[in-house]
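Only one structure is covered here, and it is reproduced in the block below.
With one protein chain removed, the remaining protein chains of the complex are shown where they sit.
Should a chain be cited, it is by its letter among A and B, assigned in written order, with residues numbered from 1 in that chain.
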Amino acid sequence: MKDAKTRLRRTMMFVPGNSPKMINSADIYGADSLMFDIEDSIAITEKDTARLLVANALKTLKFHSETVVRINHPTQTPFGMDDLKVILPAKPNLIRLPKVEDISEVELVAAEIEKVEKENGWAEGTINIIGAIESVKGLYNVREICKHPRMAAIALGAEDFIANLKTQRTKYGIELYYARSQILMAARDAEIQCMDTVFSDVKDMEGFAAEVTRSKDMGFDGKSVIHPKQIVEVHRIYTPTDIQITKALKVLDAYKDSIENHKGVLAVDGKMIDGPIVVRAQRIVDQAKAAGVNVEEKREQA
Amino acid sequence: MQLNKDCILKNTATAGFEEKNDILITVEASNNDDITVDLTSSVLRQYGRHMKELITATVKEAGFTGIKVTAIDKGAWDYTIKARVLAALERGMK
């Protein structure tokens, strides 16, 4: 369970759940998480086939990435509970609960998960939940929602949210600023992860990069993506710079040295180092390693 | 996959699509107890035997007998074949 709340999730790629072609190749682009969708991208008449397809894919194929299944809403649609019956035995890492508005919905899904975990003799916390806030009501309840023990992450689903606000997406994202901030605060308070919403114009890579940079600067752990080429861009933006890495290494080395040699006050380049700085340095080094940076090489250069 | 206990096909039903990596499965009740598979595929020579066996086994494991399966394959992998067969059977029971 701890892993579910801390694992690297820079990118979560949407994969339409009724397309074998997309499912077959989903894993080759290096997304940290794959989100198989049997909700909005699937016509009402194909909900049954999509859930069976995703379940069988999860049971059969080996995925490098974390696996997530976006189910239909368990109470607002007639499909959600059936989705869980078919999907949970296939053991995805996460169930994505769309349009979550109330803790009772999380509890409902969590109860189903618990049942299946017990039936199969899986450890508690084998399957967890990522909720998506897609309405004002959901946003008002986000703090309570995030604190449910099964919740590993919370996401913003902007399209419905924007409709709910009676506005539209803008280049600078002012309309989502409050929601992003609130969700992020709730996630941090609950010590879970926070994922930003999709950017749907796949042609506008500049606009995409600007939005990813902003949400990273706000504190988001990652971005939902809809095309493989967006993955490369997010990972690039989430890769610490060489300067950040060498500085982080210095901090960690100094910290290690101070522990081993029982030194008191800790300073690097004349600046005092305290707990949060060490934690941040560790995070930078972890991110760099995940991005394939040869960290030891940077240490030599430092 | 847990299907309904009384595994009786009420209607002819289809699932899947004639698209790359997919397979269109049609199931219908036959007048004997056999499971027969009529398969069209561009990889018939390489995987035809295997695919027919997989389809037959999937129907059997789901608890059905007396089913005629027609499959038009466009390079589906095993999990897709299985999922489409199960979906077609599920639809046929309704």
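In this text, a contact is a pair of C-beta atoms (placed from the backbone, for glycine too) under 8 Å apart; a residue touches a chain by one contact, two chains touch by 3 or more.
Convention: contacts and distances are computed from a predicted model.
Asker: When one chain of this assembly is omitted, its UniProt record names it as which of these: "Citrate lyase alpha chain", "Spermidine/putrescine transport system permease protein PotC", "DNA 3'-5' helicase" or "VacJ family lipoprotein"?
Answerer: This omitted chain is identified in its UniProt record as "Citrate lyase alpha chain".
Asker: For the chain that's not shown, point to the residue among B:F17, B:F64 or B:W77 touching it.
Answerer: Missing-chain contact among the listed residues: B:W77.
Asker: Spell out the interface residues on chain B facing the chain that's missing from view.
Answerer: Residues 20-21, 42-43, 45-47, 49-50, 74-78 of chain B touch the chain that is not shown.
Asker: Hey, which chain A residues sit against the chain that's not shown?
Answerer: 24-25, 28-29, 61-62, 227-229, 292, 294
Just so it is clear, only the chains that are shown with their structure count from here on.
Asker: Averaged over CA atoms, how far is the centre of chain A from the centre of chain B? Could you give it in whole Å?
Answerer: 36
Asker: Under the definition above, what is the set of chain B residues touching chain A in their complex?
Answerer: Within the complex, chain B contacts chain A at residues 1, 15-16, 19-22, 76-80, 82-84, 86-87, 90-91.
Asker: Enumerate the contact residues on chain A facing chain B in the complex.
Answerer: Per the stated touch rule, the residues are 19-21, 24, 48-49, 52-53, 55-57, 59-61, 86.
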